[in-house]
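All remarks here apply to the structure that follows.
Note that this complex is displayed minus one protein chain, with the remaining chains in position.
Moving on, here comes chain A:
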Amino acid sequence: MASAEEVAREAERRDIRTRWLLSAPALLVIFFAATGPLLIVLVYSFLTPGPYGDVKWQFSPEAWISVFMERDIFDDTLSLAAAHVTIFWRSIKLAIITTIATLALGFPTAYFMATRSEKTRDLWLFLITIPFWTNLLIRTFAVLQIIRNEGLINTVLLKLGIISAPIQILFTDTAILIGMAYVYLPLMVLPIYASMEKLDFRLVEAGYDLYATRFQVLRRIIFPLVKPGVIAGSILVFIPALGAYVTPIVLGGGKNMMLSNLIELQFGQGRNWPLGSALSIAVMVIVMVALLAYVRNAGRSEVRHG
């Protein structure tokens, strides 16, 4: 005879088995068409490039060496690969500046939205959701038309007589920066808004009662309380900005490469799949490091304020 306890345990076991069966299709699809192939990239980064693309199944650390180093074709000595270092630095720098810029603009915007009356709040949320789900390529293309030499900005400035010749913005790092800040702004606003919406303004009031200045209230009360949203937004902006592919092509004109364009090059004309793979893994590592830093930082601050 099975005891009641055994029956309950059997029921629980069956429940968990059903739950695994139910999640199996989603997990399998993600494993085969997203996660699993990442392991192949890691393997490929240690192989020898094939003559027409693809790889020869022969171990070689060469791809990893050439991520940052260049081999002299005459005497085989290694030197720093200036071009790669420049592109790495440009990508990281632009991703960080984009994150800061979207935070500087997105934080006040989210605050503005969260302090509206309940009815109008939905309207503002709707207005920020539209660009959020609008095609990224189309929005980048829209920026292109604004900042090019014959675009709105230059036309207006010329007409007003502020400048005598169009400012060359397009095909510069500034153009990439403007484009990324523009397309990723909603990604920053939405999570901050989600945190801000739950903010208890009685705490703010208490701060003022205790003679805090506006800035002190912002820094010591509001900011710590919405920090989870700020962290989520920063991650959501930093990851795609680091791997940005469309923006540098459309606004950088192909001259100012970012990491993703360098990677694509290895799978196209470069015909160096192992190097492309090694660079991809390097991008992943940077993302992981950034994520870990954020998570650790978030954990620490929670302890401090909690």
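Keep this in mind: a contact is a pair of C-beta atoms (placed from the backbone, for glycine too) under 8 Å apart; a residue touches a chain by one contact, two chains touch by 3 or more; residues count from 1.
In this section, contacts and distances are computed from a predicted model.
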Choices "Na(+)-translocating NADH-quinone reductase subunit B", "siroheme decarboxylase", "Spermidine/putrescine transport system permease protein PotC" or "Ubiquinone biosynthesis protein UbiV" - which one is the UniProt name of the chain not shown: "Spermidine/putrescine transport system permease protein PotC"
Among A:Thr98, A:Ser195, A:Ser234 or A:Ser280, residue touching the chain not depicted: A:Ser280
Absent-chain contact - pick from A:Ala26, A:Ile73, A:Leu160 or A:Leu210: A:Ala26
Of A:Ile65, A:Ala81, A:Ile96 or A:Ile146, the one touching the omitted chain in the full complex: A:Ile146
Chain not shown, touching residues in chain A: 15-16, 18-23, 25-27, 29-38, 40-41, 44, 54, 105-106, 108-109, 111-113, 115, 122, 126-139, 141-146, 150-152, 182, 185-186, 189, 201, 204-205, 208, 214, 218, 239-240, 242-243, 245-246, 249-250, 254, 259-260, 263-264, 267, 273, 276-277, 280-281, 283-284, 287, 291
